[in-house]
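Report on the structure given below.
Note that one protein chain is taken out, while the other chains of the complex remain in position.
Letters A, B and C mark the chains as written, and numbering starts fresh at 1 in each.
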Amino acid sequence: MSRKIRYGMVGGGRGAFIGAVHRIAAAIDQQIELVCGAFSSDPEKSKASGADFFLPPDRCYGSFEEMIKAEAALPADQRMDFIAIVTPNHMHFPPAKMALEHGFHVLSDKPATLNLKESKELAAIVKKTGLIYGLTHNYTGYPMVKQARDMIKEGKLGKIRKVVVEYPQGWLATRLEESGQKQAAWRTDPKKSGAGGCVGDIGTHAENLAEYITGLKIKELAADITAFVKGRKLDDDANVLLRFQGGAKGVLHSSQISVGEENNLNIRVYGEIGGIEWHQKEPNTLLVKWLDQPMQVYRTANGYLSKSALAAGRTPPAHPEGYLEAFANIYKNFANAIRARISKTKLAKDDPANDFPKIEDGVRGMAFIEAVVASSKKNAAWTKLDA
Amino acid sequence: MSRKIRYGMVGGGRGAFIGAVHRIAAAIDQQIELVCGAFSSDPEKSKASGADFFLPPDRCYGSFEEMIKAEAALPADQRMDFIAIVTPNHMHFPPAKMALEHGFHVLSDKPATLNLKESKELAAIVKKTGLIYGLTHNYTGYPMVKQARDMIKEGKLGKIRKVVVEYPQGWLATRLEESGQKQAAWRTDPKKSGAGGCVGDIGTHAENLAEYITGLKIKELAADITAFVKGRKLDDDANVLLRFQGGAKGVLHSSQISVGEENNLNIRVYGEIGGIEWHQKEPNTLLVKWLDQPMQVYRTANGYLSKSALAAGRTPPAHPEGYLEAFANIYKNFANAIRARISKTKLAKDDPANDFPKIEDGVRGMAFIEAVVASSKKNAAWTKLDA
Amino acid sequence: MSRKIRYGMVGGGRGAFIGAVHRIAAAIDQQIELVCGAFSSDPEKSKASGADFFLPPDRCYGSFEEMIKAEAALPADQRMDFIAIVTPNHMHFPPAKMALEHGFHVLSDKPATLNLKESKELAAIVKKTGLIYGLTHNYTGYPMVKQARDMIKEGKLGKIRKVVVEYPQGWLATRLEESGQKQAAWRTDPKKSGAGGCVGDIGTHAENLAEYITGLKIKELAADITAFVKGRKLDDDANVLLRFQGGAKGVLHSSQISVGEENNLNIRVYGEIGGIEWHQKEPNTLLVKWLDQPMQVYRTANGYLSKSALAAGRTPPAHPEGYLEAFANIYKNFANAIRARISKTKLAKDDPANDFPKIEDGVRGMAFIEAVVASSKKNAAWTKLDA
Partner (left out) sequence: MSRKIRYGMVGGGRGAFIGAVHRIAAAIDQQIELVCGAFSSDPEKSKASGADFFLPPDRCYGSFEEMIKAEAALPADQRMDFIAIVTPNHMHFPPAKMALEHGFHVLSDKPATLNLKESKELAAIVKKTGLIYGLTHNYTGYPMVKQARDMIKEGKLGKIRKVVVEYPQGWLATRLEESGQKQAAWRTDPKKSGAGGCVGDIGTHAENLAEYITGLKIKELAADITAFVKGRKLDDDANVLLRFQGGAKGVLHSSQISVGEENNLNIRVYGEIGGIEWHQKEPNTLLVKWLDQPMQVYRTANGYLSKSALAAGRTPPAHPEGYLEAFANIYKNFANAIRARISKTKLAKDDPANDFPKIEDGVRGMAFIEAVVASSKKNAAWTKLDA
């Protein structure tokens, strides 16, 4: 099939943050094309944003509803293949639902929806329509995250016993939401962000990363969440004890008041005979630990890596890749899944084109958020994930 | 006063580990002299060990009781000033008690005693005798730990909100205690180690470090401890949520099954306007984080440090000091406190000679261990520290 | 002007390495479009490669000559704006010359040409045609490299005294060129690579980085180069003493036999009152050193950075960017320079659109290579750069 996969964007107009990241991620591998967008609920702003990306005005819509309807009416060789949703959390479900119901695949920013109920409904719609739904838990796109997952899957570390996953940030250590900063404003507003603040925004990334790498599900958790900044309605700090199915234990903490921390996502996993450690800050390195041997420093793009870790890189050893390339890996695999669908190719379960977060991960993320909030309300009582 | 401070050692004969560390720590600054010892309960072994240190046979005793009595009977200008206790935990209290009751100061390895009850009794004896009791929570001896404490005390970080303290090790990931390894054997035996395994051996170090640096007391905790290695009677892994007096929250985890970790004691503290991060692995560095400024890398022996951080070093910048020097700082301050006592000098509260862990810290450590064990038994219910 | 800048690629067909990097770099910001290519000297392979990028067969040419002529004959609203040259070194000059002479701007992989003479001729052609010539010394595209340059320019470090720049790799530690590995084969062949092996391939990057960051020119050098691998015709290791105009001194070493090193480009610069240190391996960090203050850790995307360092990033703090984004910054600025030319906007000298390596840098690079080779032949005699 000699064409690019086409997408329309919901949100992401001028002044937005994550929309630009999605567009770069889509562009990097030159296999995906932005063909339309509902970049803003203000039709003029939407057209102006679209012009920045060289889109014709008639493909810049004033609402996602308008976009989905109009695109559905276009000939097959012109209309978009999928929508990318880059709005605040409360606006994830409506466009996802409508797009699926009009035959479009969906790639959504995380968390999947505003609450667990919506996410389960969305899962049902995905199932019913049989369309492809992807979720940008982008950290799973890093090559060394895949290497860690592969090593654990192959039993290189032995049975997993302990997981420490953390995601401290410092950018909300002051009441930034009062300053007119848009990103802070909606993230601290329960109507737009959902029941979790920090736990929804980045705690879910930690949860998703832990489950992706270990292949284990969190069974129950005990959480103590806090809003340290006065007047803030949602938590800006979360400390969580984890118990995984199968007996592994863990600690997850995420924070947005950890002054001076940037996006310091880190994970350590220990099995019976080995351990791994990975830091988003230096993502091209995976530390691998052994019982009685020196620690090894695995680095991207080297021949000793797993097939999927190698495939997730684009450059030779020690040419560092970063966040955007990891994000692009979600887009690449998702687009390849669509390509397979178009060409009616059946993908093997372990085909890289299948390696992107799906609605099931979205449901788990929402269940995690709700469990954390519920546990914390009950003074950190153990609470099971409802997913 | 022109003489060295004299001590006798309880435990630490051939084949022991921590005894050698204590002797080096005492020797480094050349202000303290080993004059006698009850190195082993076997009088012959005790004498043989003493000979390694050039002690005359008549100062090498077959038991601490014998030593304390004999030394007490010596003329004042010969007898030891204090005893150093370097036995397994169950043998901390008896010699400490007896030494104090015979007029000797005591420097004990941690934890203070086998259980909380003993530690409270010991505190009463210390109070009654008015003698000096020190506890080798040696990590507080590091210069950059003192720098962190001083910056927090001076309010440089603002009000403290969050503490993350961790002490993972990997050496007990297999059932080492079955192999005849002495260190593993007594540490996993409740009769010798007490109610806590990993939590008593290293969790207390983490607890002590957090309280020392922040100046805050842990109010209550919720703990989930595990014995991962089959057949082990004591925990080898502990995950704990912390609440401090005054509202700060925290996470403490320690482990002896974290494969490939050595003695990876780390702490991060976040206040309203700044944060600090310290790793025992690279102890001469303190990372200092700010709201809107670049992180700073404080290093030992530089003029910009606090007085006590500077005083705790012995070498110029970037000549790394380590564990033994930190340990020696406990000995140095403790010996200086004795020196002041001998010369009837009253020490100011913030005199460095007062800067060593005392019986109060010992009681808190025991209360911490018992709270962790109690909380874990009640499925991680919040449990207050009884101290 | 509402269109993308258009380019044709020379080289970079299936199996090539740097061509793919250029295409990603061009694609990331979605402002540049690949419209044609002479991807291979075999017309069929060229078409097959072009099809991978969804190019129509009639824009996939069998030679750069054919491409340049055909594109020149196309209407202005279709033809390419510039060519990107991604061939081995000996094929840099011919397409660059011809493209310029047919009115096309040129973006070339480094080094500019096969030898110094060609580069001077090319400089004359660039001057005569008035067209825009860019050179992908991509490491200057990193945000923290720009931050370092800006701090030095503003005098923050005081007068520069010393530069240490190094680029060790290990991939040619064995005789890889005999194995059929294409990248190794042409790089070790003087006919294709030029007079310098390691020094031309990566030594020039180090030279360029040092001059870019410090704003100083290397005046003379003393070099000792070696071909350690038996039978290799070109150097695989270079050790060079540097003297800069104005009195600064330096050391430059590059190597392709430093086993285990990846692309370990590093630079340290020391002035009278401050110093900087940067590592490509962790490119989002710049270490800044001061006389009597703690070292500072500058990180990308923070408000305290210089305007140009901020502009060179695409993501928020601690979302690491890497090699491809740095490369893309060369493309972005180069394309903006073309855009300004099209719209007849005169760029200020310090406009970011002017911030990309030019033919002058190319000439200096060639002069550096020839000086190193000449000095080494004269047993490391001091040799001036002829540029």
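By our rule, a contact is a pair of C-beta atoms (placed from the backbone, for glycine too) under 8 Å apart; a residue touches a chain by one contact, two chains touch by 3 or more.
No experiment lies behind these values; they were computed from the predicted model shown.
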Just name the one of B:L74, B:A124 or B:A318 that touches the chain not displayed here. B:A318
Touching the absent chain in the whole complex: find that residue among C:M295, C:A353 or C:V373. C:M295
From the list C:A72, C:A185 or C:I273, pick the residue that touches the absent chain. C:I273
Taking the full complex into account, what residues of subunit B touch the chain not shown? 2-4, 17, 20-21, 23-24, 27-30, 34, 51, 53-54, 171, 261-264, 280-284, 299, 314-325
For subunit C, the residues touching the chain missing from this view: 157, 161-162, 164, 166, 168, 170, 173-174, 222, 224, 226, 228, 237, 239, 241, 243, 249-251, 253, 255, 257-261, 268, 270-275, 289-291, 295, 379-380, 382
Touch rule applied to subunit A and the missing chain gives residues 288, 292-299, 302-304
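FYI, only the chains that are shown with their structure count from here on.
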Judged by C-alpha centres, the chain sitting nearest the middle of the protein is A
Going by average Cα coordinates, which chain is farthest removed from subunit C? B
Whole-Å distance, subunit A centre to subunit B centre, using C-alpha means? 44
Which integer distance in Å separates the CA centroid of subunit A from that of subunit C? 34
Between subunit B and subunit C, centroid-to-centroid distance (C-alpha), Å: 55
Among the residues of subunit C, which ones contact at least 2 other chains? 299
